[in-house]
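Sharing a structure, written as structure tokens. Questions coming.
Every protein chain but one is kept in place in this view of the complex.
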Amino acid sequence: MSKANGKGYMVFCYAFMAVLLFLYLFPLFFSFNTSLKTTQEYLLNPTGITRSWSFDNYITAWMRAKFGSYILNSVLYTAVCTSASLLMSLFVAFPISRGYIPGSGFLFYLFICGLFLPSGMIPLFQIILRMGLYNTKIGYMLVMTGVNATSVFFFTGYFKSIPRDMDEAAAIEGCGYARYMTSIAIPLAKPAIASMGVLTMIGIWNDIISSTIYLTSESNFNITRGLTVFTGQYSSDWTLTAAGMVIVAAPLILIYAFCQRYIVDGVMAGGLKG
Amino acid sequence: MKGADANRLRLFSHKIVFLSMLPGLLLYTVFRLIPSVTTGVLSFTDISGIPGAAWKWVGLANYKEFLVLQNIRDLINTIKRTGIYAISVTLIQNSLALLAAVVLNSKFLKARNFSRAVYFMPVILGAAVVATIWKLMFSTPTGPVFLFMQQVMGIENPPAVLSSYSLAFPAVIGAQIWQNMGYSMVIFLAGLQGIPEELYESADLDGASVWQAFWRVTFPLIWHALTVNTLLAIIGSLQSFELIMTITRGSFNTATLGMRVFATAFGGGGASATGAAISGLRQGYAAAQGMLLFAVVLIVTIISQSLMKKAEVEQS
Partner (left out) sequence: MKCTRLIPLALSFLLALPLMACQSGGGSAAEAGGASNVELLTWTNEPTVNFLNKISADFTKAYPQYTLIVSNIPTGDHDQSRETRISAGNIDIVSFQTFSHPQEEWNADYVDKPTWQQYVDGGLLMDLTDQPFMKNYNTGLLSGNTYNGKYYSMCTGTVAYTGLFYNKAIFDELGLREPNTWSEFVDICETVKSSGKYSIMTTGAAENWPLNMFGNAILSANYGDSRELGRKLLLGEIKHTDPELAKIYDCIEQFASYMEPGVAGVNYSDAPGRFAAGNMAMYADGSWTAPTIAEANPDLKFGYFSLPGLEARSDGLPPQFGIKYDLSFSVPSNAPNKDGALAFLEYFSRKDVYTDYLNAVGGFSPTQPDITLSNEFLNNLAPGLQSPNINPELTIYGLKGVGEYGANNGFNFLLLDVLGGPLSKTALAEAAEKDYDTARAAIESLK
């Protein structure tokens, strides 16, 4: 940067960064602060820093809603749906990118369509309903796994960058398809899998639309649905609501703090091509 | 398997390859393609979400109800809102994100990794948490926004933002931008990092100002990323309603088309402008609304795609 306007530019950069930081950190801090107050203290002095340091809200929130079970459900949904979706996408994308089966081009366009077609949530609901899978864990997971056009598209592009010679060498040596995929093609696609994995995981963990549609029993709730119902139930008590929110957000923030670079890099790599 | 040696084009047996694709193809077809395509079919029925209740073909009745029976002013308002939501979210979010990306890309800046992490955090937190945060921020009479208006701006009787016909919608738009700005920013950052440092150095030698360097070096090089981002954001936000659903349920003039389709199909909302609950589970009728949304998305996609092509030609 040239020295003449370097200083002004620097001031602008810092000012801009600071304002945005405030806009992002204040709501988080305020919510956390609220969760540590007693209701009385919050009503008397909503903006002051907590003096009571009361953790009762957390205990009450944990007792009233089954956050433990919601978190377990969310972990289950995210783990199963992400791995199933990624694996299936990989096995679909590889032959398409190589043209190993007739109609590969057609299939590719079929998946491109999926990027633009509307979501079709009403017929999807009818299908799940008529399969008797409404309000079941498996029904919800099928819905969440079924949408994977983006990763197919992404993997297809990635596999094209892996030289075809390797396939041929492997085939000549008599390696079967399964072994080739699991021991060569998929390991080579690790960076692509990582970034798609991150995107898919975020999408599934944070899903609120499908969980609202398909999950009605408390025992099936994922964390987002559980939080929405909880905040609806106790909307009059902001300190309790804030505590529930922190319970949901804390593990995410912790994981994010440790894997931040990895997650953001994954999104960077995935987002650019998608 | 020995056939693979003989036929080089068929390195692996079709049968095996196809079998391995089958689960993915099947799931994609049944749970993505078929639903997407059959929305139109359902729009000619009076099917509901209640099994056991009989359904029948009703011809154009749903479309008639939607386009004739329904108050046309309200319909136009909903479409307008959908457009405003998509355009303002896209423009503001992308400009802010681009600005933030350029700023955070400055090497001299301290704490830029920290800032990047903070701006991106709401993406990780998700709609449910973000909605709760903003409902708390806008709550009356103890929320910080209310107190700010009352005590700093000196408004004697500040409005309840999320129950206001004029303010609730901008507030939801704000929350949407707050949540997703970091995502766009990270994508711009990726684009910016691909620009070789030497280009800036030579611009610097030419005596270009920061502003000139941005226009001459940065902008052309991320033009493609910018247009793709914009297009995807418009199409995406035309259909998105997560935060509307979780913050206002579509009441107080915040319902977009997507929100209305959802509320008509699955209930649960004051999706009409005045908050009167629309009776849910009228899925045939909702499908007809969904077709209108699809038409809007299609038109916007075609227009923006052609604009993008034109702009790209002008750029080069």
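When the chains are written out, they are named A and B in that same order, and each has its own residue count from 1.
Definition applied: a contact is a pair of C-beta atoms (placed from the backbone, for glycine too) under 8 Å apart; a residue touches a chain by one contact, two chains touch by 3 or more.
Predicted model only: the values in this text are computed from it and were never measured.
Trainee: Which is it among B:I16, B:V41, B:L298 or B:A311 that touches the chain not included here?
Mentor: B:I16
Trainee: In the full complex, which of B:P35, B:P122, B:P158 or B:G258 touches the chain missing from this view?
Mentor: Final answer for the missing-chain contact: B:P158.
Trainee: Given the full complex, what residues of chain A touch the hidden partner chain?
Mentor: Within chain A, the residues that touch the unshown chain are 72-73, 76, 80, 83-84, 87-88, 91, 129, 134-138, 141-142, 145, 175-179, 181, 216-220, 229, 232-236.
Trainee: Since one chain isn't shown, list which residues of chain B touch it in the complete complex.
Mentor: Answer for chain B: residues 1, 13, 16, 19-20, 22-23, 48-54, 64-65, 68-74, 138-141, 146, 156-166, 249, 251-252, 266-268, 270, 272-277, 279-281 touch the chain left out.
Criterion: only the chains that are shown with their structure count from here on.
Trainee: Need the CA-centroid distance for the pair chain A / chain B, whole Å please.
Mentor: Taking the mean C-alpha position of each chain, the two centres sit 15 Å apart.
Trainee: Which residues of chain A touch chain B in the complex?
Mentor: Chain A residues touching chain B: 1-2, 4-5, 9-10, 12-14, 16-17, 20-21, 23-28, 30-31, 34, 42-43, 46-47, 88-89, 91-92, 95, 100-102, 107, 110-111, 113-114, 116-127, 129-130, 142-143, 145-149, 152, 167-168, 171-172, 174, 176-178, 180-181, 202, 205-206, 208-209, 212-213, 223-225, 227-228, 231, 235, 238, 241-242, 244-245, 248-249, 252-253, 256-257, 260, 263-264, 267-269, 271-272.
Trainee: Residue numbers of chain B touching chain A in their complex, please.
Mentor: Residues of chain B touching chain A: 1-2, 4-5, 8, 10-14, 16-18, 20-21, 23-25, 27-28, 30-39, 41-42, 47, 49, 51, 99-100, 103-104, 106, 108-109, 111-112, 115-129, 131-137, 139, 142-144, 147, 178, 183, 186-187, 189-191, 200, 204, 207-210, 213, 225, 235, 239, 241-242, 245-246, 261-262, 265-266, 268, 283, 286-287, 290, 293-294, 297, 301.
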